[in-house]
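Missing here: one protein chain of the complex. Every other protein chain is in place.
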Amino acid sequence: MSLEAILAGFGGQGVMLMGQILAYAGMCEDKHVTWFPAYGPEMRGGTANCSVVISKIPVGSPVISEPDLLVAMNRPSLEKFEKTVKPGGILCYNSSLIEIKPERNDLKVFAIPANQIATELGNSRVGNMVVMGAILELTQVVKLETVLKTLQKAFAGKKQNLIPVNQAALEAGMKLVQGK
Amino acid sequence: MSLEAILAGFGGQGVMLMGQILAYAGMCEDKHVTWFPAYGPEMRGGTANCSVVISKIPVGSPVISEPDLLVAMNRPSLEKFEKTVKPGGILCYNSSLIEIKPERNDLKVFAIPANQIATELGNSRVGNMVVMGAILELTQVVKLETVLKTLQKAFAGKKQNLIPVNQAALEAGMKLVQGK
Amino acid sequence: MERVFGKPAGLQEQEFHYCPGCTHGIIHRLVAESIDELEVRKRTVGIAPVGCSVTAYNYFNCDVQQAAHGRAPAVATGIKRVLPENIVFTYQGDGDLASIGIAEIIHAANRGEKITVIFVNNAVYGMTGGQMAPTTLLGQKTTTSPFGRDAESMGYPIKVVELLNTLTAPVFLARVSVHDPKQIVKAKAAIKKAFSAQVVEKGFALVEVLSTCPTNWGMAPVEAMKWVENQMIPQFPLGILRDFEEVAR
Amino acid sequence: MERVFGKPAGLQEQEFHYCPGCTHGIIHRLVAESIDELEVRKRTVGIAPVGCSVTAYNYFNCDVQQAAHGRAPAVATGIKRVLPENIVFTYQGDGDLASIGIAEIIHAANRGEKITVIFVNNAVYGMTGGQMAPTTLLGQKTTTSPFGRDAESMGYPIKVVELLNTLTAPVFLARVSVHDPKQIVKAKAAIKKAFSAQVVEKGFALVEVLSTCPTNWGMAPVEAMKWVENQMIPQFPLGILRDFEEVAR
Amino acid sequence: MAAVKFNAERCKGCELCVSVCPKQIVKMSEKFNSKGHRFATVTEQEKCLGCAFCARICPDVVIEIYK
Amino acid sequence: MAAVKFNAERCKGCELCVSVCPKQIVKMSEKFNSKGHRFATVTEQEKCLGCAFCARICPDVVIEIYK
Amino acid sequence: MAERLMMKGNEAIAEGAIQAGCRFFFGYPITPQNEIPEYMSRRMPEVGGTFIQAESEISAINMVYGAAGAGARAMTSSSSPGISLKLEGISYLAGAELPAVIVNVCRGGPGLGGLTPSQSDYFQATKGGGHGDYRMIVLAPASVQEILDLMYEAFVLADKYRNPVMVLADGLLGQMMEPVTLKEFQDLKIPAKPWATTGVGENERIRVINSLSLQGEGLELINQRLQQKYQTMDQQEVRYEEDGTAEADLIVVAYGTSARVAKSALDKARLQGRKIGLLRPITLWPFPTARLRELAEQGKKFLVIEMSAGQMIEDVRLAVEVTGVRANLFAKLNGAIPSVNEVYQAIMTTADKGEI
Partner (left out) sequence: MAERLMMKGNEAIAEGAIQAGCRFFFGYPITPQNEIPEYMSRRMPEVGGTFIQAESEISAINMVYGAAGAGARAMTSSSSPGISLKLEGISYLAGAELPAVIVNVCRGGPGLGGLTPSQSDYFQATKGGGHGDYRMIVLAPASVQEILDLMYEAFVLADKYRNPVMVLADGLLGQMMEPVTLKEFQDLKIPAKPWATTGVGENERIRVINSLSLQGEGLELINQRLQQKYQTMDQQEVRYEEDGTAEADLIVVAYGTSARVAKSALDKARLQGRKIGLLRPITLWPFPTARLRELAEQGKKFLVIEMSAGQMIEDVRLAVEVTGVRANLFAKLNGAIPSVNEVYQAIMTTADKGEI
């Protein structure tokens, strides 16, 4: 199973980390992967996005023009990238921050109240992992265990204590879209 | 009448000025002329030389490999350039400073005690004009009057007073080689 | 009721792209206010540096040239020599002015170019992601001094105003801060004075403004203001080191 | 009878290419004597500048790197960081150090690089034919200030030692002259001290040496020496501004 | 009698104004503006002194003072 | 009792040595060396103090002092 | 096998240098290569090396000059505007024959330009942006793993020829992450450098690092020696990668990032039954001229893909035009990365019409 995804939001929403963990997990499952970031002109707090490719064959261009999957964590990202998604592709958007609805009807669209669920889980910063969970469930591109292993690495040391809440977020995200 | 000359000595002997005046005079007689300087690696008081071309047709390279005329005001210059002179060419050397004799016998060689004559004329710095006089006489490349006009220009203003002694030097130089 | 405080005419409508709480915005406003109050906007030419304020031409409401990294004082020299009647100012960060551009600022100052320099000292390279600057404090962690600035191999924070104060030509040299409203008022006065030095055709004027970089300092904006007060000021004492009016008297 | 004075081992046999009466030669000898007396010749690496002393590698009897114009302090930094046990010195003119190279010297000094800098201030660009230098005196005529240096458009002579004295790191800063035998003895002492700062691993040391350029000043050598004494010294006061031993005590 | 006006859309939620208000009447809203920042507002206008501390320290020219 | 030795070939004729000799025994020769410079010499060796003033100020390491 | 990990291209540049025994890094921040100095500032202390953030790019390259002249493996890195500032220094390194590695993580120009990836410094790197007749070996990696490997090569080649070597990447390669395998930290035999200025010690003659020659003839001799050295490099160090060139009708020539895009595009074209080959120069100088001419003589067509107005195209033309073949160009100007689709279109058109 291979995937071309664009994950977008504003700085601080953890879209970059989300992408890296996804790619890393892909590597652990012996796939060819690339991760490529892009930042807006704003210094910080501006829009940021990354492209992740996970594939069985070596990856040519790490830059994606037509993603299979778009994650939009804030409104500008949705507005900027919605039109680029492959027909029939997946669109997950953060419904806690984005009040508008996507326009396209040729996509599998999922509204994910990421901030809300995160706050419920007691850590407003794990919204990205909620969405990550949803992606795993929807795409099956990598296994949950692999991602969890990756988290172990990513949060080794001081951040150890953050692992449980992130795991909870992942599972919440998966549940949210199960069977949808 | 056209001429390719190399004038060489050490800094302060006025070889550069000599060459410029020669070229300038050539211009005044509507010839094509070029003047090109070259300095040794020493900071100052080192060897210096200039190439002067005076010609009826436009001058290509201002750099001379085989001069018709060589003026050597000091020993290093003689040693460096003697071998380059065209067979049958003219060699004037400053016998007041150069104790050795030129080796070539296929040249018209003139020993000119420039410093000595200059000192006799009461200005040790006009040695270059003594040699200049000799050149004029030997090559007939430009007229004396033209050179004198040029001196007027060169020494206009403060240096006015230097003109007579320079003129005297020119004439002394001419006399020296007359009919030789 | 009438408006007693708001956006000065010296600023365009455009919102700043600076990070939340970054004091570049305050300094921009103070510059614009000074230009307004001296009524020189129409004959002012600004020079944007390379740094977070590289796009200053989107904010200042006057003609602007964007200069190569560190070379703003040379560019300002070129402009001022062509347009002696104009008011010419550079706006530079500490990487731009004190690192790559230290030669240009020293020689522009030494020639006594009649320009105004706004020197924003935030102790790091902001735009490129928080690397060490010449003004980084000892022990301060940055992305290129991850274990803290160590005097033995990285040297000491450079005091630009004191350095320039050894030169004869400059007519106004000051260091101010914008960490609280009181200081902001003082900073404004100094900046305005630095511009007025050109209006009365005195000569080279520079104001160093201690500024924050919450993003790269990894601090909340309010916390960053405290850091300026408690950490930076002891190292970079505030004050007016040279003043053409003092001299005049 | 035994030889009590002559060519130091720190100099090669090669004759200098300098103009008659140029004090570069004296300064070369003092450097070489210092190297001899400290017995460090075998582990010394010199850096030749771009200037009349560009061919210093033909004179100093130690390993030498020739550096790009003004960059000798950066080159010295590279060498010293690789060879901390070696004695590394730069020999630079005023165009090289105070004009194009002012950024490099300030930052090497500020980092406290453990190097010795011999700064030859002859108030002009010698090699290129007597153009104005940052150290040219007001009113002094040069080939690029034909009507004399004019403060209004060309600024003031820069006092390098005073400028560097605003930095924290340097351990030895002095200005000396070689215009008469007495001063030459003092100059020698300062230069030797500046080298010894490395021997005892102290830090950055710089000696500014007032020097002549008879050729481009258009003076006889003896006259040039008088000019240093009467014109240059009043502008560039002699003395030791910083001394690691003083500090030690 | 003074009035302070916040332009919520320009606000980046840095909270500097909150930190300097002598009357502590500047508060951060629960809502986000379109850029996603929680923005500053003034509660109890009537208490405002018009000292402009908030406006002076605001890096983004969000605040206007009227008198 | 001291002796001063001049290496005429290295001399550039700058006359600095002449200017500093307290005994004024350093003089310029009438002759030129091969580089074309009039070179310095010492007259009346016996008067030499060996103060090395000339040697110290000579830019071209022409002068040696013996004691 | 050593463990695989995800690395940014910029980190690979830094780690690759350390693996190659580089212990002296002198640099100045500039996007998109900041991870290099940042990584070095953390890593060098661990391996007993030295990291200095210089006051400028100029200072950095001259620190490299001093360190290289003192016998160390030293490097600097920057991006386009910063590299322009280093050109005097690079010319000095070449003139003084000092081994050093310069990395250019190229960005869009001219002037301050932008932060987007670009290949518009090809001329600067290959024809000598600096003054005088010098050449550098220019290595152009196309993946993070290759970056790691070529950094090692770069230092070996620099020492082998006593010549600066440039690694030319771009913002995309610098910023992207890919899996890499680190070779074991082997200690390397860095060649002896008797010419280095380490103090004369007991040696007879002093050593001089220099690029000046005041007597004209001297300079001519130096340049003769340099030109001979460059010829040897040209004969021995050409590197390139080929993919399906033998059976291809159309050869796509591209390096670095555009080679990656080209690869995706030509895979697509092959699905359409077109016979497309890829020749990816790994050394931009020396350039694979001989091989390209060989292919041209077999009557193949050529399409060059560049993220510039067309620079490498000149070297391709110099290689193939004598054979009567013309080379086509698809140029993506600074500011954007070519999309797989537009390159695919270019390939199809050239394959079918013979030209764009």
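Here are a few things to note about the model shown:
Letters A, B, C, D, E, F and G mark the chains as written, and numbering starts fresh at 1 in each.
The definition used in the following text is that a residue touches a chain if its C-beta (ideal position, glycine included) is under 8 Å from a C-beta of that chain, and two chains touch if they have at least 3 such contacts.
Every value quoted in this text rests on a predicted model; they were computed, and no experiment measured them.
The chain that is not displayed touches the following shown chains in the complete assembly: B, C, D, G. Screening D:P8, D:G25, D:G46 or D:G70 against the full complex identifies D:G70 as the residue touching the chain left out. Touching the chain that is not shown, out of G:Y28, G:Y134, G:Y161 or G:Y255: G:Y134 (per the contact rule at the top).
From the options C:V31, C:A68 or C:V222, the residue with contact to the chain not on display is C:A68. Although one chain is not displayed, its contacts with chain G can still be listed: residues 58, 80-81, 83-85, 87-88, 91-96, 106, 108-116, 118, 120-121, 123-124, 127-134, 210-224, 226-227, 308-309, 311, 314, 317-318, 321-322, 324, 326, 333-336.
Listed for chain B, the residues touching the missing chain in the whole complex are 20, 23-24, 27, 32-37, 58-63, 65.
Residues 50, 54, 66, 68-70, 95, 99-100, 102, 125, 127-129, 131-132, 134, 143-147, 153-154 of chain D touch the missing chain (whole complex, contact as defined above).
Note that only the chains that are shown with their structure count from here on.
In summary, the chains found to touch both chain A and chain E are C.
A separation of 26 Å divides the Cα centre of chain C from that of chain E.
Note: centroid distance chain B to chain F, computed from Cα atoms, is 35 Å. Chain A has residues 45 in contact with two or more other chains. Multi-chain contact residues of chain E (touching two or more other chains) are listed as 12, 37.
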